[in-house]
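Note that one protein chain of the assembly has been removed; the remaining protein chains are unaltered in position.
Order of writing sets the chain letters: A and B. Residues in each chain are counted from 1.
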Amino acid sequence: MIEIKDLKASVEEKDILKGLNLNIGPGEVHAIMGPNGAGKSTLGNVLAGREGYEVTGGSATLNGKDILDLDPEERAREGLFLAFQYPVEIPGVSNLEFLKASVDAVREQQGKPALDSVQFLKLAREKCKAVNLDQSFLKRGVNEGFSGGEKKRNELMQMMLLEPSLCILDETDSGLDIDALQVVAEGVNAMRDANRSFIVVTHYQRLLDYIVPDYVHVLANGRIVKSGGKELALELEEKGYGWLENGNDNGAE
Amino acid sequence: MATNAEIESQIKAREYKAGFVTNIESETLPPGLDEDVVRFISAKKGEPEWLTEWRLKAYREWLTMTEPDWAHIGYPKIDYQDISYYSAPKSMDDKPKSLDEVDPELLAVYDKLGIPLHEQMALAGVAVDAVFDSVSVATTFRDKLEEAGVIFMPISEAVHEYPELIKKYMGSVVPQRDNYFAALNSAVFSDGSFVYIPKGVRCPMELSTYFRINEAMTGQFERTLIVADEGSYVSYLEGCTAPMRDENQLHAAVVELVALDGAEIKYSTVQNWYPGDENGKGGIYNFVTKRAVAHTNAKVSWTQVETGSAVTWKYPSCVLKGDNSIGEFYSVALTNNYQQADTGTKMIHMGKNTKSTIISKGISAGKSQNAYRGLVRMGPMAEGARNFTQCDSLLLGDKCGAHTFPYIESKHPSAVVEHEATTSTVSDDQLFLCQQRGIDTEKAVSMIVNGFCKEVFKELPMEFAVEAGKLLEISLEGSVG
Partner (left out) sequence: MAAEFIAQQLTLAKNISPLAWLTSTNERGQQAFSQAELPTKKHEDWKYTSLYNLSQAGFAATAPEAQAHAPVIPGLSAHRIVIANGEIDTNASDAAALELVVRFRDARPEQQEIIRGLLGEVKADRGHLFADLNDASINDGLFLLVEKNQRLEHPLHIVYANSCSSTAGDEAFTVNTRLLVALEQGAEATVIEHYAGDDTVDGVQNNFTNAVTEIRIGDNAKLTHYRLQLMSESAFHIGGTFIDLQRDARYEGFHLGLGTALTRNDIIVNHNVGGSHCEMNGVYVPQNKQVIDFHTCVEHKVAHCTTNEVFRGIMNNKAKATFNGRIHIHPDAQKTLAELSNKNLLLTNTAEINTKPELEIYADDVQCAHGATVAQLEEKARFYLQSRGISKEDAEIMLSFGFINELLNGLNHEEIGLWLRPQLAQRFGRSDDLSAQLTGEL
């Protein structure tokens, strides 16, 4: 699905990712954990092509295609989806209008026929229900005045509408209470299938009780320093990251 | 993803689609202004003595006045002796009796602008008065309107056919010496539209005037007068374009609206005069006085979409004279490149329980300056009067300016005035979110800008809301994507 080789990236001329390798096969869920400042959020932003994140080396291929030279919207149309840690508000632009423009663009790339307004509205309502958001949220401005949990559910709804092949969840659990976390996790689990992969970036092991990963990686100081199965997460929760970081130079961000 | 530089270069790529020149043989006065010129214009239109005197009085007032300098705009001094004050297509010398007699070249101009004047091709439900330089060339659907008792004709004809109405109302809202540009207009006004809606009549169609400046070195000084008699309703729209020329041209119009008891006037403007090129060369200087008087229970609503002109100086206002009268002002003003706009409104609350709403959306891009200037005045008798003002600015790029100058004056303890202003930009975060969802920068900006203007667009008549949206898109083509 996605193959990341020796990826190096910097922000404001400071090296954050220092040679990251990661292979994710179709249908797999990989969790990425690590201490603050390890470069966890940077990974998602670099893969999605955010401005200000400069790739200084390495490659990333999605479904066999090098994505690092593509514009962010092109990557999105290629099936990469980033669920933001802090989704921005866009007042004045209705959620529905935004979702339609997004789905239209992605479907066009995939050679699927455009949905007419009626079909789309029906679909959007369905997904709204699936993530437990009131339909009035479709009419409101994008994320405008949404609570933290509502914003995350709105992200999830977009994921469902766009049906991406690679989903990157960037600390989706931060700031969520247990109930909200469960709704999001259920949504994600429902999306899991043999052709879709996930990168779940999190700071807390708790999320992984709900979204059970196939692999867990520890990102520290810009590199994957340890990989293992889901039990690694429990070990991290208990021991912290200190035992893994010894011998590395400090201050990744 | 798009950088600011990219955005700016895209903004620059904007194209002015109404910028063509038409070769039509015209009779044009040589540049210059004195009493003889005023008399010439009056004579050319065969005006009665009282109107010639009215013009001369205005001219003499104008001579004693000085050009206002308080607005947040800068432009080289206008040489009023360097402007031609009258220009008309020769083919209009003998007044055509019907559309069939109008010079096909002229009709072609309006076709090209998307305003077909042949009734069978015209937009359904919209009557158009087309003003070309100093004269009205055609007015459509006149017969149909006459059936309803609605008068819609060039003001130059109304002077002859309805002298009593003109005498009574012209200058009653904007007196000759109201301001420098209004005084100039009163002296030399060329043509414009006159509308009268009789008591209790709901005008059966949208009325529209389309202004076109064609001739070089000419100023355009039209005058519009709309009188809505008791309990009547009319919706009126004006549109404006001009060719691309390197020199600046002056447009100084006066619009007067009279809404008698219980009447309602909805006045919409899509102003797309030539804004000058990307280096700020050329473009129209747009100095316009628009004012309405609302009598008891009357309602006046101004909606404007201002995208053109090198300089805009314009404050469509409402004098809320009668009790319970309502004034509204909805505005989108977009400036790009070196355009400058100083625009807003005045709401003068005189009567009891008068209400006003002001929604102003300013969008600045390029190196332009965009200012909102508004006055809300609650007079000593304005018991229970209410105003709400929302004034938002959107800045696209770091070389432009957005300014807000609201004046609030209140003399009544029960009057309530609320003013809010905000400023924002299209943030990198917003653009990135859109891109991450597969929406390109250009589309994203267009969505955000349209969202920003939504409250105003919904006030426009349907066909024109679409036009306004498109106009904005062209004006920002590729811009802050």
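By definition in this document, a residue touches a chain if its C-beta (ideal position, glycine included) is under 8 Å from a C-beta of that chain, and two chains touch if they have at least 3 such contacts.
Fair warning: this is a prediction, and the values are worked out from it, not measured in the lab.
In the whole complex the chain that is left out makes contact with B. Taking the complete complex into account, B:423 is the one of B:52, B:357, B:423 or B:450 that touches the chain left out. Checked against the full complex, the one of B:402, B:433 or B:476 touching the unshown chain is B:402.
Looking at chain B, the residues touching the absent chain are 70, 72, 378, 380, 393, 395-425, 427.
Here is the rule we use: only the chains that are shown with their structure count from here on.
One finds 49 Å separating the Cα centroids of chain A and chain B. Residues 1, 3, 424, 427-430, 432-441, 443, 447-448, 450-452, 454 of chain B are the ones that touch chain A when the two sit in their complex.
Touching chain B in their complex are the following residues of chain A: 48-51, 71-73, 75-77, 81-82, 84, 87-88, 90-94, 97-98, 101-102, 105-106, 109, 141-142, 158, 162.
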